[in-house]
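Only a single protein chain was left out; the remaining protein chains are all shown in position.
Naming follows writing order (A, B and C), and every chain is counted from residue 1.
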Amino acid sequence: MTTSLLANLLTEPPGVAHYMTVGAVMFVCGAMCMATKRNALGVLMGIELVLNGANLNFIAFGSKYLDNGGPQLGLDGSLIALFVIVLAAAEAAVALAIALNFYNNHDSIDVDRADQLQG
Amino acid sequence: MDLTPATALPKLLAAAWLLPLASFVVILFVGKRLGPHGKWAGYVAVGAIVSAFLLSCVAMFVVWLPNHELPVTHHGEHHEEGDEHDDAPADDDHQHGTAAILQDSPLTARAGHDSPFQLAAFQEGEAHADEHAAEAGHAANPPPTYYFGDWYSLGQFGNLKLTIGYYIDALTVTMFCMVTLIASCVHIYALGYMHDELHDPYHDHEVIVHGHHLSRPGRFHRFFQYLSLFCFSMLGIVIAGNVAMVFVFWELVGICSYFLIGFYFERHSASTAANKAFIVNRVGDFGMLIGMMALWASLGTFAFGDKQDAKGQTVLTESGAIAEPGIFSQLRTAENGYRLVPPASMIAEERRHQPALEANEETLSHTHGHWLLLVAGVGIFCGCVGKSAQFPLHVWLPDAMEGPTPVSALVHSATMVAAGVYLVGRFYPAFCPEALLVIAIIGCITLSLAATIAITATDIKRVLAYSTVSQLGYMMLALGLGGWIAGLFHLITHAFFKSLLFMCSGSVIHAVHTNDMTEMGGLRKKMPITAYTMLIGCLAIIGAGVPLTPIGFSGYFSKDSIIEQAWSHAQTNGGVYWVFLAMAVIGASMTAFYMFRLWFMTFTGAPRDHHKYDHAHESPRVMTGPLVLLAIFAIAVAWPAFRLTGLLEQAQPVGTAAGGSGMLIEDLVVPAEHLSHAPDIKLRAGLAAFSSAFIGVFGAAVVYLWGYLNPKEIKQTFKPIYTLLWNKWYFDQLYNVLFIRPALFIGRQIAAFDRGVIDWFLHSCAWTVRLFSMVFDVVFDRTLVDGTVNTAANWTWDFGLLLRRFQTGSLRQYVLFIVMGTWFMCLAYFAAAFVLMS
Amino acid sequence: MNAIYWPSVFFLLFGAMACGFALAVLLSANIVRMAFYLVMSLAATAGLFFLAGQEFVGAMQLLIYVGGTLVLLIFGVMLTSQERFVNMKTLAGDWVIGMIAGGALLSLLTAAAFSVPEWRGPERAAVENLPIEPNATPIGMGLLGARVDQIGAPADERAGMAGYLFPFEIVSVHLLVVLIGAAYLARAKRRSNPLPTG
Partner (left out) sequence: MASAINNLLDWLLTSWLLSGLGLSVSTDSAIGYVVAAFIHIALIINLVAVGALVFIWLERKISGRIQDRLGPTRVGGKFGWLQTLADGLKLITKEDLMPDGADGFLFKIAPYISFAASIAAFIAIPFAGGPYPWIAQHLNTGVFFVIAVLGLEVFGVILAGYSSASKWSLFGAMREAAQVVSYEVPLGMCAVVPVLIAGSMDMVVIGNQQAGFFTNWFIFHDPATFITFWVYFTCALASVNRAPFDLAEAESELVAGFHTEYSGLRWSFFFMAEYGSMLSVSLLASILFLGGWHGPIPIASLLGLTAENGDVAGYVGNLLGLTNVLFKGVVGVSVMIWIRWTLPRLRIDQVMATCLKYCTPIAAVMFLGAVLWQYNLPGRTFFGLLAAPPAMFSVDEGWEAPPAVTTEPAKPAMVEVRVEGLTPQQVAANQERGN
């Protein structure tokens, strides 16, 4: 079974599902980063990963080399991916500014220290 | 612009009417910032009123006079009358009206015995036999031309229609000219008189606050603001097209007088005087309301005139009847020959009570309708009593002296008190002879009463005030005796010379800073212009003139015509009615006495208070200018050449000139007005008036000019009378005992009742409720409601505590929650999808 | 017995890189290394984009993301120049919970990915000879408001398929705002007494 799976992987063109799998892995890794890292910047990197995982799906759905008659986004896919990238950059800038502020105020970047909102 | 009266007059007069309002609004909002201490506010108001005067003049001389030919007046020589009747207008319904008058005028009905009309005819001799028709001809004056319409309808409730409308006839235009002219003079005069108010702060020397003179910011602009509103209101009354509108502006005038009389409201006397004027007027207005209700309930309309189309023609229905008849044409229909006959709507009640008599109208006694008319007339007259300070309600006017003198001038001459007389004149067609009798009685009492009081008064303005009251009494008397033209004639002439007199006194006060004549004297040399203009005023008011010739001051013509009217009335009715004549004549002499007493005491003789005398000075030109102007008018306004009476005759309500006979009091006859021009009456009346005036002047001169008699000794001799008069017949005290004390007493009783009974009841109710609510509180609120709410709150609290645990504030756990939440959601979604699939 | 389809080989390569470096980011404790792995992972993602025929987006990814992450790295180094922040150990408990949650999510997502047969991938013959259609111009036109890929489509399909001019403008303004806001937030504050922490 594994052999035929690998064979398929090698001989058949990848599909949306494969891209989605990679995206899922990146997404989960990112989410886990956000969940486990105590370093604010680590959390930020997690966010970046999550966004990329999502982006990968958009690209996959937008690409016609992976299309097998399933639901397609067409050009919207790449456009949305573009917007995601740009906004992610913006988000990174703001998040970094916040992190910097946090560091200035608490002189620490341990997100566990940032729990004034605790109920 | 087209100058056809129907279109031009409403526009012009509306503009003249609204200009003061505009200036009022302007001053109200930006008055304080107009120039230093609001100096320019005065100029705004003056500009407004003067332009209003110019507009009125345009209305009068450009629009009215060219379009309406003046009838030839009868106030000149009587023998013109013969060759006069042919130029009486000769249209059909007028002939019909004539016929009607002939067959059922009270005169012809009682022809044969002492009808002054026949008597006059006989004296003229048989040659004038055909004068019957002629006499009757202009005895039955034609329906006056008027322009009636609505500018704006405030609303219609059922058939109650409230509109801002106009009723414009010769009287309206004349009043407009008169009011705006005098108001203009007063405004200009006030510019000078009120200049103290420009000082900031203004020191009021009559008010002491903690041992110092009160000093307050000047109220120059406010004064002119009130003046403008005052003029606006008065003009509103004059132009009003229906009773409701009249009432509205009536009240406006009242409030304005309240403001102005209480202008120095820091002075206790001023504020009380203002209150007095206001309250006393309310009493009269109450009666007026009753009259209005009576009229409206029976006639169903407030409008004076009939509905007119754009060209000023009365709108008729197909059947030829008047489409929307006003009050007057309902009361005096052409079918009844313009006699005052209660219309069917007034008799309806009675008809319901006498169904048997349903069949024939003639057998109806109509007493019900007559009473209704009486109530309406007397009711309306009550309002006039209040405004014009007639006998029971005259007490407010003298106290109104507390206001600044220009205000007094305005109130006493042109605006407020004139409003009452004007309303009587306007409503004249609705007054049945009994109502007229009441008016006459009231007027008679008022004039004698006020004259007597005026004799003893020493306050210069007070004297003038009482003279105003008595002059108003004269007017009312004239109107009550059937002299419509005479009354309004006197109203206009009096307006001029009385405002002149007041301004002169104001000028004097301005100079010597006191009202007390006993501190004046010899001011003639100091202030000649004032002195001689005032002399002119006095001569005008006593009606000085060469008897039996059309030469004299304005008062001469008007007062003589009043006395003539009284004479003819007395002749017609005889008996007790001679009292009216006597009172009129005696009042005339008293008028002459106190007027010249005033003048002598003020301007002649040796100065009584040297300090004040030295301090005295002639007033500035802005004050003397109006005096001169008014003096000219006081002299000349009534000269026959100017045909003022003819103008008034144009407006004389149809049918009123023919007089009428009492309906409830059978033997009461109101003589036709032209009968007062009978030569013998003119002769006697003229002589009586002259001699009485002469006696008055002579007496005054004897006492105060030549000093043959010492006033003090006279006082000593007639001490009781003097004290009686000095205390104004104890009217204030009387009212105090009659009304105020009882009112206070009742009030106290009611208050006691209130506290003792009502409050007790309420308190007990409250206590009960409180008790109940306490029980309710414990039983229901605390347990049930609070229980529910608290349980809910507790649940929320607990839930919040539960949620609080999740709100860890730790970013990473939030992420975890999100992840797991997403996971569960998707799982649920897939599960649901799976279930639905299978 | 068919021949190897080399694009899928490259897919395996890039995918493995992306996933592996993502895992490395997750597992490494050193912030700077995390950044390094992250860049690698993103670069691999860019490779995947290229492979999917989206050169423009791939280049974008390289430029912006890698640039952005570069800045991230700089900040990381600047902030964590103190030793105590370089290695911040994650608690074991977090690992356990995280792994459970992550595993659940991953399984779910993968299941979802393979739940649709059409997504399994196209026929080799179908895509082998597809022409290279550069998509820079259509994207540019789309951002200018013209949907060149919709030209053939009937009107009712094109309804609501307007271009992205408006979002484009919004995003540009948004970026401006973000720049200003970030500069404002990150400006040096002279704070006498820092907020009470914890």
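Methods note: contacts are C-beta pairs under 8 Å (C-beta built on N, C-alpha and C of every residue); 3 or more make two chains touch, one makes a residue touch a chain.
Predicted model, so just to flag it, every value in this text is computed and none were measured.
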Which chain C residues would touch the chain omitted from the figure, given the whole complex?
1-4, 6-7, 30, 32-33, 36, 39, 43, 55-56, 58-60, 62-63, 66-67, 70-71, 73-74, 77-78, 81, 128-138, 141, 144-146, 148, 151-152
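In this text, only the chains that are shown with their structure count from here on.
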Higher-contact pair (C-beta pairs counted), A-B versus A-C:
A-C
Chain A and chain B: spacing of chain centres that average the CA atoms, whole Å
92
Using CA atom averages as chain centres, what separation in Å is found between chain A and chain C?
5
Going by residue number, chain C touches two or more other chains at 94, 97-98, 101-102, 105, 112
Which residues does chain A have that touch at least 2 chains other than itself?
31, 35-38, 46, 115
Looking at the complex, which residues from chain B come into contact with chain A?
803-813, 815-816, 819
Of chain A, residues touching chain B in the complex:
31, 34-38, 43, 46, 111-112, 114-119
Quick check: in the complex, which residue numbers of chain C touch chain B?
94, 97-98, 101-102, 104-105, 108, 112
